[in-house]
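This report concerns only the one structure given below.
Of the protein chains in this complex, all but one are displayed in their positions.
This part shows chain A:
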Amino acid sequence: MKRLPVFFLAILTAIVIGTAVGAGSLLADKVLDKAVDNSTGSELVIYGAVDRETIKSVFSAFLERHPQIALKYREFNSLDLYQYFLEHPDERPDLMLSSAMDLQFKLVNDGYAQRYSSEHTDRLPTRSKWRDELFGYAVEPIVIAINTDLLAGAPLPQSREQLLALIRNKDHLLDEKIGLPDIKSTGIGYLTWSYDSQLSRTYERLLEAFGIHHSRLYSDTRSMLRALTRGEIFIAYNALGSYTQAWSQEHPWIVPVLPTDYTTIVLRTAFIPKASRNPAEAKTFLDFLLSDIGQQLLTEHSSLIPVSGGPGNDSGSPTLFGASHSLLRPIPLGLELLLQTDTAKRQLLFDEWDSAMPHLSK
């Protein structure tokens, strides 16, 4: 009874707002200034592709412990972060946080990161760090978010196969009602989509289905979820699991699905650039982020899933990994990621994408 009005409302909103949101908004240049500063105070500049709301609790807990540090956080879209880092060699931050593993990895492989090891980094499992330069601090399952209003009694699809069946079933109902991250403008979108292309047997059919139904593109998960709530779309493919999980708690008719054929797992990573002006503060923060307290804050006050299964971390990745181990496919933090950054490969993928979605190139 309740689902129907929301569904219509969603369609309505979608028509009104249209593709305006789809263009992808740049979230950079919002500097978080904390009122601190005694004269001896030091500075810590963090660039990140992490939602400010998400990481806020960690920042404030850190600042409570280190009141002499003035923390400046600048938020970017993950691809912009990468490009900004390369294009502004004089403005390198002290710490880089991003969920676009491939771009982070490329920067580290190209020698922009400095080595660091401490008891906290040593605790990380080997698959969660590289060369003591790049450190995973949270894991992120990639999910399909579905507005259950769409189902109308039909069972929730559990795999990509079932998603395709659902799309086939609903057919025109889903025209322009499927949301995807824009692989050309978002780092994480490209990363997950290219991983799908390597791994999935359903990739071609998905691409075809997404093209036929004139899918919409979004610059990040949050805007995709907003569109989902508004009824602008019914299905959001490759959404970040943590945000979706949090979102569905407020909006119970939005349900995250961890596809049972495989669920991609992305690492949120951090590294300290060689050009960091405050490496000591950056290391302090990194240690705090990886410490039990930092990881616990990630779990409790944000929807992020901590990377380390340390003591007191019963929720988060251990449970997630323990639940259905076989279906989880963590993107390996290693040289394989270079493939994702290859321009020729990128172009091939874009070509396929463009030819499948002619409605976008207009």
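Keep in mind that, in the parts below, a contact is a pair of C-beta atoms (placed from the backbone, for glycine too) under 8 Å apart; a residue touches a chain by one contact, two chains touch by 3 or more; residues count from 1.
In this text, contacts and distances are computed from a predicted model.
Enquirer: Suppose you had to identify the omitted chain by its UniProt name; would it be "2-oxoglutarate ferredoxin oxidoreductase subunit alpha", "Acyl-CoA dehydrogenase", "ABC transporter permease" or "histidine kinase"?
Expert: "histidine kinase"
Enquirer: Given that one chain is not shown, which residue among A:R131, A:R168 or A:R201 touches it?
Expert: A:R131
Enquirer: Going by the contact rule already stated, which one of A:R123, A:H251 or A:K345 would touch the omitted chain in the full complex?
Expert: Hidden-chain contact among the options goes to A:K345.
Enquirer: Any idea which of A:G41, A:P67, A:G334 or A:P358 touches the chain not displayed?
Expert: The missing chain is touched by A:G334.
Enquirer: Mind pulling the chain A residues that touch the left-out chain?
Expert: Counting over the whole complex, chain A touches the hidden chain at residues 109-111, 126, 130-131, 198, 332, 334-339, 342-345, 348.
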